[in-house]
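With one protein chain removed, the remaining protein chains of the complex are shown where they sit.
As written, the chains take the letters A, B and C, and residue 1 is the first residue of each chain.
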Amino acid sequence: MPPVDVAAEVTSNQPLSADYNVLTLAAPAIAAAAAPGQFVMVKAGLGHDPLLRRPFSVFEVLRDARGAPTGISILNKRIGASTELLYAARQGQRLACLGPLGQPFVPVDPPVEAWMVAGGVGLAPFAALGESLSGRGVRATLFYGARRAAELFYLDFFRDLGVELVLTTEDGTAGERGRITVPLERALASRALVTPGAPPMIYACGPEAMMAAAAKLAMRYHAPCFVSMERTMGCGLGGCYGCVVAVRGPHGRAHHVRSCLAGPVMAGDQILWD
Amino acid sequence: MPPVDVAAEVTSNQPLSADYNVLTLAAPAIAAAAAPGQFVMVKAGLGHDPLLRRPFSVFEVLRDARGAPTGISILNKRIGASTELLYAARQGQRLACLGPLGQPFVPVDPPVEAWMVAGGVGLAPFAALGESLSGRGVRATLFYGARRAAELFYLDFFRDLGVELVLTTEDGTAGERGRITVPLERALASRALVTPGAPPMIYACGPEAMMAAAAKLAMRYHAPCFVSMERTMGCGLGGCYGCVVAVRGPHGRAHHVRSCLAGPVMAGDQILWD
Amino acid sequence: MDLSVRIGTLTLQNPLIAASGCFGYGVEYADLVDLASLGGVAVKGLFLEEREGHPAPRIVETPAGMLNAIGLQGIGVRRFIAEKLPELRARQATVIVNICGTTLDEYVELARILSDADGVAALELNISCPNIKEGGITFGCSLNGTFDVVSAVRKVTRLPVVPKLTPNVTDVSSFARAAEEAGADAVSLVNTFLAMAIDVETRRPKLSNIVGGLSGPAIRPIAVRMVYECRQAITIPIIGMGGIADARDAIEFMIAGASAVQVGTASFVDPFIWPKLLDGIRSYMERHHVARVADLVGTVDTGPAAPERSGA
Partner (left out) sequence: MDLSVRIGTLTLQNPLIAASGCFGYGVEYADLVDLASLGGVAVKGLFLEEREGHPAPRIVETPAGMLNAIGLQGIGVRRFIAEKLPELRARQATVIVNICGTTLDEYVELARILSDADGVAALELNISCPNIKEGGITFGCSLNGTFDVVSAVRKVTRLPVVPKLTPNVTDVSSFARAAEEAGADAVSLVNTFLAMAIDVETRRPKLSNIVGGLSGPAIRPIAVRMVYECRQAITIPIIGMGGIADARDAIEFMIAGASAVQVGTASFVDPFIWPKLLDGIRSYMERHHVARVADLVGTVDTGPAAPERSGA
């Protein structure tokens, strides 16, 4: 189905911290079509400043009492002009929202296990993915790192889905102190000892350095790995060639692919991490 | 007192029609200093589009129960980007508001009568002026023209002040059909017959053609006349020279004066109407 | 109501063209936009060969505009003809191919190859890409270069030839004149403005290519002025662009002197902009009793009203 553009009503705006909030948007058509890992392009503000839409992962797919899709939510982190406006969005306001766009995560089925690796706002695609995995009966773990305990969100949501949690914070206020790739590596190593030949599927989203580390660990331990790449996007539709990621090309050369079409979810071992 | 810049909270937004609304702004310092006919420069929206502030007449000076000034209101007519945003402003929002600025109306005292001539949103300076005149015991009349009955606002407000009303609408849905300068001329003519030598003070605000007509009528009947000129303003402070009005210069030549400093209220007989 | 526009021997059904580099090869939008309903589709700039372009970051937003330094990534003319043109033809798109060369010979060869291909309506000569040294900008910034490339291409094709001019010059109208003298059927203007943004935290340019091209509403008033200047200098049609974001903007360009317009950046913000633009133009024409869109072109009224204009 081609993406649709909806003047989506903001049905709620839930602040999670001084920088993070969750916006729920009424957009049944997008909700009905969205798969975990896909994104929407949202226009914040009227007028030409800010000008372009911004990409946001589909965080949750919202449903009514009978299970019919009614909208989506996005997990927003305030870092600049558009995310500032979305942080301050008010209920009743309408936001142009185009989607769903891009390649979703490739799902797995039992007995393969799924390990989600999230850094900061990189949690965004994993609420929907976690739900989908739990629906398929896949055993899932969320490795989730943030700066501090107060920036670890939705933990109960994942617990309720039966997702195991491995947490780190930079300041040590929750979980292990340090980077999330440290427990990830430990887990991969110990698993390789215990059940060699049955690697988990790794899904990663977060800062590029984190994803690169996760992808390289996955390669080292022969685990498949998909990452959700973040690039500045002009159009989200393949029109501008602004969002490219360098991948291994046909003849071993670097090749630029548009992450809005070929991604944002891409195989970690295909990317030329620099 | 130099003007002040206030991050004024919108304390209410009262729509009057599909295009007009009244915004009340918490701005005690501006309210305390403002005189009828002065204006404020308001920034609508965040970001750089729209970019510049926009000038608005001080409509009402708001006071608390003990009469202390608490803020001002502006009468806003939606015609473009900024006035659109101000039409949609929400209670609790803050707007940068600089003022009071410019030359106010020169007041009169009894027995001189005051005739205010308003066209459309040109009503804006006359609520405050009407109040001030009524406080001075001046007999006042408001000649007020609009497109249709539904765009004649605040009539009871003026009636309560004891201001006499002469109304016209373009479509004849209230008052006389046609232009407000028609009854104005009639009134000037009949008054000149009845009480020659005691002309009223004429204050005019509205479309430039209306003000030019009023100023010329005033000259013909030897009545003093002040008009509130409308020019696109860059700064409101004399910095940009964007807002000039051509007046009779020292040697009979055209001279450009900045309407933000020398106006917006200017003597009608000094202006070179084209 | 007649919305048609003539560019040399070509008649566009309406004046709205998707701007080169802002609409992929057109096929990306085939399921979203009725390609046959557009006046034209200017496809992404093509070299003879495939190119990978610049690394990311390639775009950065600026006030009411954006910078891009894509570096003309592209599949090359042969793959374009084999892989994209058939679908464009099937969708009945009016295809304007934007071509870029390093040398005069490359432009000529591109023009030859595309003239033999089925379904190409016109050639837009990109001699104005600010992002790469080889993208013809050496031609586009020299009057002789502009003249030479246009006349060389003119000799080898019957397709309408439309050089696309750079705004990064002192007097764009002299370039329009050189293009006209060399036999161009129309000129396109403007390409993007050479510009730059620096991340003050890292002190590094925000684009991998250091500099890039500014497009979007920010540049519209400069582009309108250039169209107005060129309208007075040449008689061939002008395809105007630069920051058009609604029907009023498109009409502004036409009144300034553009026979047709291209829309780029604004179609990123709203990919469904095309029918809105067309409706807006139609209702403007109704409201103002304009029977043919061509009757709007260059009608800006600079007449009386400003006695002191020369600066008293």
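Methods note: contacts are C-beta pairs under 8 Å (C-beta built on N, C-alpha and C of every residue); 3 or more make two chains touch, one makes a residue touch a chain.
Keep in mind the model is a prediction, meaning the values are calculated, not measured.
Asks: For the chain not shown, which residue from C:Thr62, C:Thr94 or C:Thr146 touches it across the whole complex?
Replies: Spelled out, the listed residue whose C-beta touches the missing chain is C:Thr62.
Asks: Touching the hidden chain in the full complex, which residues of chain B are there? Just list them.
Replies: These residues touch the chain not displayed: 2-3, 5, 43, 48-53, 96, 98, 231-235, 237-246, 249, 253-256, 261.
Asks: Give me the chain C residues in contact with the hidden chain, please.
Replies: Listed in rising order, the touching residues are 51-55, 62-65, 67, 71-72, 131-135, 141, 168-170, 193-198, 200, 202-205, 208-211, 214, 216-222, 224-225, 228, 243, 248, 251-252, 255-256, 284, 299-303, 305-312.
Asks: Using the touch rule from the top, list residues of chain A that touch the missing partner.
Replies: Chain A touches the missing chain through residues 47-49.
Going forward, only the chains that are shown with their structure count from here on.
Asks: Could you tell me which chains are in contact with chain A and with chain C alike?
Replies: B
Asks: Which chain is in the middle, if each chain's centre is the mean of its C-alpha atoms?
Replies: C
Asks: Taking each chain's centre as its mean C-alpha position, how far apart are chain B and chain C in Å?
Replies: 46
Asks: For chain A and chain B, let me know how many angstrom lie between their CA-based centres, rounded off.
Replies: Averaging C-alpha atoms per chain gives centres 54 Å apart.
Asks: What residues in chain B touch two or more of the other chains?
Replies: Chain B, residues with two or more chain partners: 47-49.
Asks: Could you tell me which residues belong to chain C and also touch two or more other chains?
Replies: Residues 63-64, 217 of chain C each touch two or more of the other chains.
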